[in-house]
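One protein chain is absent from this view; the other protein chains keep their places.
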Amino acid sequence: MMFNEAVLQNDAKQIANEIGFRLTDRENGYFTFDTVEAASMLSARCIQAGTTIINHVRVEDVMFRETDGEKRVCGLVINWSPIMKLDLPVDPLSIHASYVIDGTGHPANITTTITRKMGVRLNNRTGQVVGELPLWAEEGEPFTVANTDEIFPGLLVVGMAANNAYGGPRMGPIFGGMLLSGKKAAEMLIHRLEN
Amino acid sequence: MMFNEAVLQNDAKQIANEIGFRLTDRENGYFTFDTVEAASMLSARCIQAGTTIINHVRVEDVMFRETDGEKRVCGLVINWSPIMKLDLPVDPLSIHASYVIDGTGHPANITTTITRKMGVRLNNRTGQVVGELPLWAEEGEPFTVANTDEIFPGLLVVGMAANNAYGGPRMGPIFGGMLLSGKKAAEMLIHRLEN
Amino acid sequence: MMFNEAVLQNDAKQIANEIGFRLTDRENGYFTFDTVEAASMLSARCIQAGTTIINHVRVEDVMFRETDGEKRVCGLVINWSPIMKLDLPVDPLSIHASYVIDGTGHPANITTTITRKMGVRLNNRTGQVVGELPLWAEEGEPFTVANTDEIFPGLLVVGMAANNAYGGPRMGPIFGGMLLSGKKAAEMLIHRLEN
Amino acid sequence: MMFNEAVLQNDAKQIANEIGFRLTDRENGYFTFDTVEAASMLSARCIQAGTTIINHVRVEDVMFRETDGEKRVCGLVINWSPIMKLDLPVDPLSIHASYVIDGTGHPANITTTITRKMGVRLNNRTGQVVGELPLWAEEGEPFTVANTDEIFPGLLVVGMAANNAYGGPRMGPIFGGMLLSGKKAAEMLIHRLEN
Amino acid sequence: MMFNEAVLQNDAKQIANEIGFRLTDRENGYFTFDTVEAASMLSARCIQAGTTIINHVRVEDVMFRETDGEKRVCGLVINWSPIMKLDLPVDPLSIHASYVIDGTGHPANITTTITRKMGVRLNNRTGQVVGELPLWAEEGEPFTVANTDEIFPGLLVVGMAANNAYGGPRMGPIFGGMLLSGKKAAEMLIHRLEN
Amino acid sequence: MMFNEAVLQNDAKQIANEIGFRLTDRENGYFTFDTVEAASMLSARCIQAGTTIINHVRVEDVMFRETDGEKRVCGLVINWSPIMKLDLPVDPLSIHASYVIDGTGHPANITTTITRKMGVRLNNRTGQVVGELPLWAEEGEPFTVANTDEIFPGLLVVGMAANNAYGGPRMGPIFGGMLLSGKKAAEMLIHRLEN
Amino acid sequence: MMFNEAVLQNDAKQIANEIGFRLTDRENGYFTFDTVEAASMLSARCIQAGTTIINHVRVEDVMFRETDGEKRVCGLVINWSPIMKLDLPVDPLSIHASYVIDGTGHPANITTTITRKMGVRLNNRTGQVVGELPLWAEEGEPFTVANTDEIFPGLLVVGMAANNAYGGPRMGPIFGGMLLSGKKAAEMLIHRLEN
Partner (left out) sequence: MMFNEAVLQNDAKQIANEIGFRLTDRENGYFTFDTVEAASMLSARCIQAGTTIINHVRVEDVMFRETDGEKRVCGLVINWSPIMKLDLPVDPLSIHASYVIDGTGHPANITTTITRKMGVRLNNRTGQVVGELPLWAEEGEPFTVANTDEIFPGLLVVGMAANNAYGGPRMGPIFGGMLLSGKKAAEMLIHRLEN
């Protein structure tokens, strides 16, 4: 709600230190931080570690391949977001990717797209996007981290997209789970890409 | 339809007197009142009795807890309504509550949210939001009062939200049922909170 | 498509003469007329015959009664159309009616409202709004007239609303069927109201 | 304000009778009429007298000629109003006219266009569109009729466009002046075209 | 900025008590109050004292009269605000008034309308709407009260409309000046109407 | 994504030459071309070969006939696209056609309309619009050409509408399949119309 | 007004032939042509002659240089039109040009920009954009060709932009003047660039 300060729990303190944004100790294992500083440092450190962040681009669809009857996500179909907002008839482009991460939050747009268009079953208990439950912060935070996983060959879910896809509760305004989920996904990908 | 005057029946006369807005006797048990005066006095008296009314805030979701397999609503997820109108990516806040009242009228937004997101059964004949019937004022008025109840652990419905949730007819432009429904809900909550 | 001239077939010539708008004979049983003149004269003659046409009003819902387990439409819930367009929280009013005519064209709004909100069966082959077929002018014209009927106690359908409710083809740009459907509905109502 | 009834004074009673819409005598020289009936009959009678009313068309500019150093309006540049509303790059058409009448009401659009684009002086006290004064019904009504005139070679102003162009007060919700202004313009044109 | 609490200074304490909304003493002559409670009580007490507050209505123009060469404001031209927002061609109505108060705040809409349309001089140092200065709370508050006056025959300005019309600084978020300005205008009108 | 250059594969080189837009050889059987030049030449050559391209028109529905229990598409119901964008109540027109081609791309609007409104089965494996799969350029290109066919009596599908209707993968940004699909449809129609 | 056919006079017949779109002889020196064919062929032939046409780009400003106190236009500042339509804070790019042609039609956007932002005098009778006169086709057509000229060092005006900048009448719906103006500008530039 447009506050300039947010809360982080003890678990994610080390990530904050590594990224380089400052924490103010509020006791009982909680810290607060300046939201603009944290977002800026996260963005800058990701880029300096090799990420490319592209402004004004939105995902329109995925790329897939089928080998021996098994489908796998292998890229994204992207377009300029102003083009999509104005609903102009401009063709998108596609980019190949060894793995795609669905970090679109509550709607889990990419995961939803593949179930809607490919008729496939996901690696979760219903095979479909289960749907997020309402807010229960104490359960939602660990659920996010535990369910950061490869939900379909080539596609990982992180953050609230994981809770939606696997059916966990919405998280409250504490941001540690988000950072831990992102870190877990990064480590999973490094491991997969190195093997 | 933008009239400055509305109708109240005999049953709710005492509430009007208690709140302090003036009635003009139109005979046969009907009274008229100035709508702006009535809304103003209702708002002022509620605040003076301890209510906090917050402008520009909208409910986005609920909070819940599950204890021994039983789910219970225990708060609301709110956001600035201008933020929601503009569809800006701004995180909401959550507020705890012993009980939540769904007074969102025809759509019964809060009750609809919990059936859509929690997969639970409500305490009514179908277990779902039954849906309001078209207008039948004579039946709709008493239905509202009779169905002002706790439709799910921690959640009460009042006014047209009760008619929608329990499947009663739409009320006509007579406002006594609304006041009586609100009073009944208040008394139910006082009783629950004192025990 | 914004033409100023439209076509009428021989069947409806007498109605045009009675209403008082001019026809130009185009041979083979077809006439053309000035669309603004025809609409103006239809509107004026209806008012002079006792109709009240209210500008800027839209139907939001219906009124109903249930007697001995049988539901009947007995009026309309109306609101200012600017209010509905701006989605303002302004209460509607209700008007009683012995019979309601659904002349809302393709969408058959009023008929659709009662099946959606009242869970009732209509007096047609499926009990629901069947849905209009694409355009087949030769079949659609007589279908409209044949299916101008009381589709539910208290509710008649006319024009394209009849085709949608009973599942007939869309009419082409010939306007005789519309006039004949309207005349048939008027005669049915006169008969019912006199008995 | 969306009333279905409007007021006419004694002066214009004869025009109402001639057009064929009904008046209800409200005494003191005032009558009321159904606004939809009146608009419909005016439209129908104009068409039957030879007028062509074209829906969905808006004036974009005027046509002019200059002979011996004197400019004269000789037609209109028109376009589809949906085209203009959507600001699409679609070319307009032009239609020749012996005389053009500016009946665009308060803004006096056509008169304003020629002063803005042609740098000419009008036949009034300032040579420019003087601007309407606020509402003074008793003065505004006769002013409209008195100032229904040829304000520039080939261009007449009627109704509120006359008050704006010549600088008279706004009229109140009595419609006799409008009808009398229209009649005067018609008679002036008949006289000019016959000579 | 959507706070639920606002500030009042000592000068206006008595008005708050008279209207009946509660103040919390914050020392140094400042009090805070619940904004919704205050707005509700002000609205209710005004109506109970004889004011009519009409929802969804906006001022479109003024009425005036000229006697012996002197113009005077004598009423308002009003319309439904949804009609004006949608820019529909619906005629307004006019209401007579002995005096009109311009309480439209920063823009001083009514005062601006008469200078734009009537070509008159106001009773201030330039004869025109001088324009408000940027914010200087200490000067703005007393300026508002001092300049609550009849700026043109039949037209008073109050609150920020007074600062705009007479050229004073914008007020800060302290609301005493507003209440005192309103009270002064009320007393001036009572005096004028009784004489 | 607003590039001025697009890619064509070897298969479609001959069509480009025939139409008269220039190709730049990029080796490995791929060519690039100026998109505006190609679109312009395709449009011009189609018209010169007898096609009529009408600007600002959109398909609203189809026409059909039923003979001996078999339905057949026999034309289109069209309207001005500005009219449809503004949702104005303007009646469409209908145009007869021996065959209709659905070249509306991803949504396959015309094919979707007939299954939604006519309750018919298409000539494909499910009888319904199967739905396009996400992007797989290598499979999508030949699928388009192979599935350019008469999917319902009187209705052919081409380009991405064929992939949607028959359930093939989305094509990547190589435009040969589009041209080959168009050519195949043209040849099928010539053959049918000559027999 | 969305016609598919337009008119060309004898003078421009040779250009049509050279570009390669077909004319239908309507006698008296007038021809008609298919507007889509003509626009397509003009676009294709320009590109084949070396022009680059870039879709979705709009001019935001000009580039200039000042040498020995004399200013000269030397390029354009461009941006994506969707970016400008959505008013997004995205920086434009600049492109150098030996000469810039203002072919923006009625508004003469580029010429207007330099007078508004550079405080310079144009090479016409007032030194400013004179403004177009209303429609007078017979005068407007030759005016366009005669005034196709270098109105400021480095900037040429063509078509309706020439009429606006030099103060000529609007042209009617005959397109020969447009083609002749474009040809004259092309020849002027070839001459300048070769010297």
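Which chain is which? They are A, B, C, D, E, F and G, in the order written, and residues in each are numbered from 1.
We take it that a contact is a pair of C-beta atoms (placed from the backbone, for glycine too) under 8 Å apart; a residue touches a chain by one contact, two chains touch by 3 or more.
The structure presented is a predicted model; accordingly, all values stated were derived computationally and were not measured.
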Residue among G:12, G:46, G:83 or G:145 touching the omitted chain: G:83
From E:1, E:49 or E:193, residue that would touch the chain that is not displayed: E:1
Residue among B:21, B:80 or B:136 that touches the chain left out of view: B:80
Residue of A:28, A:48 or A:67 touching the missing chain in the full complex: A:48
For subunit G, residues in touch with the removed chain: 61-66, 75, 77-80, 83, 90-94, 113-114, 117-118
Subunit A residues touching the omitted chain (full complex): 2, 4, 20-22, 34-37, 39-41, 43-44, 47-48, 52-56, 80
In subunit E, positions touching the absent partner: 1-2, 131-137, 169-170, 172-173
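Note that only the chains that are shown with their structure count from here on.
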Same vs different contact residues, subunit D with subunit F, by half of numbers used: same
Euclidean distance of C-alpha centroids - subunit E vs subunit F, Å: 63
Whole-Å gap between the CA centroids of subunit A and subunit G: 50
Centre-of-Cα separation between subunit C and subunit B, whole angstrom: 37
Set of subunit G residues in contact with two or more other chains: 2, 56, 80
